[in-house]
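Okay, handing you the structure first.
In this view, the complex is presented without one of its protein chains, the others remaining in place.
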Amino acid sequence: MEIIEEDTWVCLEDNRNESKIVKVNEKKMVGWRKHKFDIGVLLHKQYNTFWKVDKTNAVVEISSDQFYDNTDLDNQIDDANIEITKTNKDLFDFNDSQKLTQEEILSLKKQKEGEEIVDEVIQNSKTFEQKTEFSKAKYLKRKKEKYICCFMVLKTTIENVHKTQFLETPQKLNFMRVDSLAFFMQLSSITQNSNILMFDNANGIAVSAVAERLDGEGSISTVFWNHTKSNLRDYWPIQQMNFSEEILKSIKLIKNLEDIEKNENKYTHLLIAGEFKFTEIFEKYLKLVAVGGIIVVFSTYLEKLHEVAEQLLSSGLCGKIDVLDSFMRYHQVLENRTHPKVEMNAFGGYLLQTYKLK
Amino acid sequence: MEIIEEDTWVCLEDNRNESKIVKVNEKKMVGWRKHKFDIGVLLHKQYNTFWKVDKTNAVVEISSDQFYDNTDLDNQIDDANIEITKTNKDLFDFNDSQKLTQEEILSLKKQKEGEEIVDEVIQNSKTFEQKTEFSKAKYLKRKKEKYICCFMVLKTTIENVHKTQFLETPQKLNFMRVDSLAFFMQLSSITQNSNILMFDNANGIAVSAVAERLDGEGSISTVFWNHTKSNLRDYWPIQQMNFSEEILKSIKLIKNLEDIEKNENKYTHLLIAGEFKFTEIFEKYLKLVAVGGIIVVFSTYLEKLHEVAEQLLSSGLCGKIDVLDSFMRYHQVLENRTHPKVEMNAFGGYLLQTYKLK
Amino acid sequence: MIQYGDTMILFEDGKPKQFLTVTQGQTYQNKYGAYHHYTFLVKPGEEILSKNGTGPIYLMTPNPHLITETVPHKTQILFMADISMIILKLCLKPGQRVIESGTGSGSLSCSLAAAVGHKGRLFTYEFNKERANNGKELFAKLKINQATCFWRDVYANGFLKGEDTENQGEFPQESSIDAIFLDLPQPWLALDHSKKMIKKGGRICCFSPCIEQVQKTALELKQQGWKNLETLECLKRHFERRVKQEQSLFDDVQKKVCTDQNKRVTYSAGINQAYGHTGYLTFAQYI
Partner (left out) sequence: MIQYGDTMILFEDGKPKQFLTVTQGQTYQNKYGAYHHYTFLVKPGEEILSKNGTGPIYLMTPNPHLITETVPHKTQILFMADISMIILKLCLKPGQRVIESGTGSGSLSCSLAAAVGHKGRLFTYEFNKERANNGKELFAKLKINQATCFWRDVYANGFLKGEDTENQGEFPQESSIDAIFLDLPQPWLALDHSKKMIKKGGRICCFSPCIEQVQKTALELKQQGWKNLETLECLKRHFERRVKQEQSLFDDVQKKVCTDQNKRVTYSAGINQAYGHTGYLTFAQYI
């Protein structure tokens, strides 16, 4: 069983299906969900364990049953107003009438555990008993999410590092939805001993994914937009992945653009994630890509990839140029309530891929 | 009960879920599905009736049960290789081994009815009996579609006029998928006494939809791209809709562009369906649109609507400019085999809508 | 010209905001200031300024699309994408007679009524009394005379004139309806009644959020002999313009070489937030 070591980044996934990525150190205070608690408690504990923040803001271990009892991760009901009942008579009384005042609830929070508060709130709901079974379940879910703060501890992965940031500020990832990142990786087909030139202004999420796949066996020369003077460790996805020294050594942060041309061998890949002036990159660096090399560009804007396609086509150096996007949707799978999720991110970005053939 | 009159266009929908739109006249020969038959038989018959082309190429009426027995319209199995069986052992023998030669089948066609040919083909299949129930059903469906030619007769509607053309040559409709046409209508919000200026190079499908809605109570001045010298009746959707004289009178075909400016009142709508140089249209004709008027543009190319949005925005004359597209997919709903259809048209086009506010 | 008593749609900040009935002596107040209603007696769509000359607002003639964007709703309503498909695929045209249940916010009702025009008829049934009354008021306010709203449990009582004396107005006759739209939790319970009302060749559409509802509906439609079943979903997505400062990668390194300084470019960007699902539409024809 693997143990959480000092200085390791871990992913906390909570009972609202939200997450936070933190570094574990002794006596390290973390603020989340209006609580402030000592995450140092997790030191030397196992991954995939469950924790609760109690009324004194102490982090205490709970069982998996206790956790899943307070969460709805497996159901993820999002059908705000979807009901299958014989009639829809009750729908109008959807809002809760709560006897407890805000002040009473606030004072409860200091005296009682989350579960007890949820009980009290339900007992003081004027409408709970009239609700349909389904409405009751949804009501309970919301109250538990509100008053109970529990989470599981997971290893960081490209997926949860991406998800955590994407939920909060997708623009920091250039709106690169998870499927676009997945496509980016598959279209890049990273193999051992690849010698990669990357341009990433998405804070390094793409570089991290590539570096993990390369596993130290090859090299990445990477240019971060407007960050040419920074240290590699300043980019949070790279930090959060707890990369080994070997992997970190394979990433070379280009601080001086002239270094790009000083590479001994030609590049096997030219990968761009995010907004640059693409045309100037290809004007200057396409010649540094080896014959048979792979070119992948991600952009939020189709027009920009169109421009690149025109440029590469007229260069006569590239094979079939693929431009694509994707549609991705999560589904709720519940008895008699199966449907695509209502909440959706409708634009994941666009990708261009081609091979250099001359 | 309404009767099919002389000179009326009707829609034939066949047992492959394909359709053809024809004009019914006495002794009118029609070629379809390698048959040539006299459609005049339908004269003075009822709509929503069912017909079969027999081995002598005569069109004979059949019952609804006979028709639906030879079709799969309600199931529309398209899951080419999707099977739920305990194992997938049988999948490899998917191709049919047929004892009958092509010549034998050809000669059968002259002697026997379609149903009889299907029986013979099945009896001479070496693999039919080994198939799973589901594979048998699919096999039968394909053979029936191939050897039996039957159809129902429907009134023409915008939907089936559009569908018939779209299946065959979508480019003639500028790739305007049915949902884009539906959106175009909804965004245009045609009401009585509208005074509409239209530019339609999609052979008049949009003009037909607008004219049907207007029902003769208002006027449409329409410019067809590159067809300025033609007669209104040359546009097949307009013909096929069997419009009354009143409706036809409400459509004014602009042959001389100067006539656009000679309109007495301002236009309540400026509607564009398909590829023109949009910017020159707005440069010249935006001023002819009344305050509060509705502007809708359909295009296959997002960039072109982007250009229009820029132009209208900088004109300062328009309210919030909406640019949208849509995702539409059909579903197969069958016991234990429910899923979105595999066949899909992934791009329906883009729409722009705004209101003139000055 | 707008008259006193007209109900218009108020545009504020370029977007539809609410219904507004122009009333003598009244004043409308927003963040830009006050607007006397007598300044509203202009042409629809004309710019109206507040007393202090700022914050242009506009009064637009209500049309089906704007009504959908403006109508107040307490529960989920049918949006533009579904409404468009319903009207096109039910093959509605002026003069036809249509049944809808339930009325809900009235958002779809107004579009159905517009599609059948003043020569057509819309009969709309709502189980919830409050919403039935809302529907009646909405039609009165917007002068949609071709629409009648009934307060009725259609599972139990169907669409024909019955014992319930609360409901006024003309009821539809058997086999007289061109199209039926059902947005009910259990549409399969209303199919028998629907079959009674529909003309030969007429069409039905059922809207359901969950696939299990679609499956039950499809099964019942087939068993009752409805034909030409089709199920589809339709989602809309919006684009916006985004202005970008196109900066050269090389500007940053050698501060002197600066190719297209301050070049501003606009791109079409998708608006990420969208509805991933509203419901499935199941169509069938009565042959």
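The first chain written gets the first letter, and so on, giving A, B and C; residue counts start at 1 in each chain.
Quick note on the criterion: a contact is a pair of C-beta atoms (placed from the backbone, for glycine too) under 8 Å apart; a residue touches a chain by one contact, two chains touch by 3 or more.
Quick caveat: nothing in here was measured; it's all calculated off a predicted structure.
**Student:** The chain left out touches which of the shown chains?
**Tutor:** Spelled out, the missing chain touches these shown chains: A, B.
**Student:** Given that one chain is not shown, which residue among A:K99, A:K126, A:R233 or A:H331 touches it?
**Tutor:** If we include the chain that is not displayed, A:H331 is the one touching it.
**Student:** Any idea which of B:K112, B:K252, B:K266 or B:K341 touches the chain not displayed?
**Tutor:** For the chain that is not drawn, the touching residue is B:K341.
**Student:** Taking the full complex into account, what residues of chain B touch the chain not shown?
**Tutor:** Interface with the chain not displayed, on the chain B side: 79-89, 91-92, 94, 170, 175, 199, 223, 225-226, 228, 256-257, 275-277, 280-281, 300-304, 329-330, 336-347.
**Student:** Which residue numbers on chain A touch the omitted chain?
**Tutor:** Counting over the whole complex, chain A touches the hidden chain at residues 1, 13, 47-48, 64, 68, 73-74, 76, 152, 154-155, 157-159, 178-179, 181-183, 185-187, 189, 191-192, 212-213, 215, 290-294, 302-303, 305-306, 309-310, 313, 319-320, 322-333, 335, 338, 350, 353, 355-358.
Note that only the chains that are shown with their structure count from here on.
**Student:** Between the chains shown, work out who touches whom and classify the graph as line, ring, star, complete or other.
**Tutor:** If you draw each chain as a dot and join those that touch, every dot ends up joined to every other.
**Student:** Taking each chain's centre as the mean of its Cα atoms, which chain lies farthest from chain B?
**Tutor:** A
**Student:** Suppose every chain is reduced to the average of its Cα atoms; which one is closest to the average of all protein Cα atoms?
**Tutor:** If one averages C-alpha positions chain by chain, the most central is C.
**Student:** With contacts counted as C-beta pairs, which pair of chains has the highest total?
**Tutor:** Ranked by contacting C-beta pairs, first place goes to B-C.
**Student:** Could you put a whole-Å number on the gap between the CA centroids of chain B and chain C?
**Tutor:** 25
**Student:** Would you mind pulling out the distance in Å between where the CA atoms of chain A average out and where those of chain B do?
**Tutor:** 43
**Student:** At least two partner chains per residue is the criterion; list those residues in chain B.
**Tutor:** 302-303, 306, 327
**Student:** If you look at chain C, which of its residues touch at least two other chains?
**Tutor:** Correct list: 211, 233, 235, 237, 267-268, 280.
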